[in-house]
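Some notes on the structure that comes next.
Here the complex is missing one protein chain, while the rest keep their positions.
What follows is chain A.
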């Protein structure tokens, strides 16, 4: 897929900036490219969207396999129901929409039509957390909490372009329903070549003894930068990246937490019900009594505004992580 062809079919919504960026090398539409590549060897993969194909990076798949792509219009309940029907004929549907619509709007369908029957459908959800300035209607700030409660649903929150591509391949191989958060458009490359993604596995990316940052999604990029900055301040910070929210890698989290003095969680999500809650539950289960500092969105809806401004205001930046951790000691 050439960059020019991508541009022809894709614009950003309503004048907004890209959700992520910041000086790193980036890859355009890593999800769509990975899916189009997979489609060649996997004739069972079909693509769906609900009038958000342009904005969920799935157009490379549509362009490569038009007979295996269905746009159901603005109808997210139907998007999930149709995907369920396709799965029952042996297809592996990848259905895209925004996270808010896949969760708040189509919840009953995800739970009953997909998860209850363990159907092989992958929901790929754009605008996770605070990645759009379009306000509370479009910011999926509580999607991880909602989806976590659905039995049997696998939940992925990737960090960068490398991981999105690897996760797309992994969830295509995985049998069962998946909810994956999508960083769209020009997505930075954070991980070194050779980074391995495995569903259900956390990765220790930095060693450190003073503070252990447990992070998911794009917050891992910030956590890594924060760890570098903290080192210059004489604080040794480790980073554990947890891209799979469910099944949760309790063993890795427990071991990592035991190896550091303090624990900080970092997520692009409300601090209720997501990564922070999972970590606290995991530590409690393991009998580890340590104070956990939670970095994430407050328990409120976020206003409209430019993404960088909002991310700074609500503490989802490297600087905010550094400041918070520096203030702990």
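One rule holds in what follows: contacts are C-beta pairs under 8 Å (C-beta built on N, C-alpha and C of every residue); 3 or more make two chains touch, one makes a residue touch a chain; residues count from 1.
One rule holds in what follows: contacts and distances are computed from a predicted model.
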| item | value |
| --- | --- |
| Omitted chain, identified by the protein name its UniProt record gives, among "Heme lyase CcmF/NrfE family subunit", "Transketolase", "NADP oxidoreductase" or "Carboxypeptidase family protein" | "Transketolase" |
| Candidate in contact with the missing chain, chosen from A:52, A:72 or A:161 | A:72 |
| Given A:33, A:62 or A:91, the one touching the chain that is not displayed | A:91 |
| Sole residue of A:83, A:183, A:245 or A:297 that reaches the chain not shown, by the stated touch rule | A:83 |
| Of A:27, A:46, A:171 or A:253, the residue in touch with the unshown chain | A:46 |
| Missing-partner contacts on chain A, residue numbers | 46, 67-68, 70, 72-73, 75, 77-78, 80-91, 93, 108-109, 112-113, 116-117 |
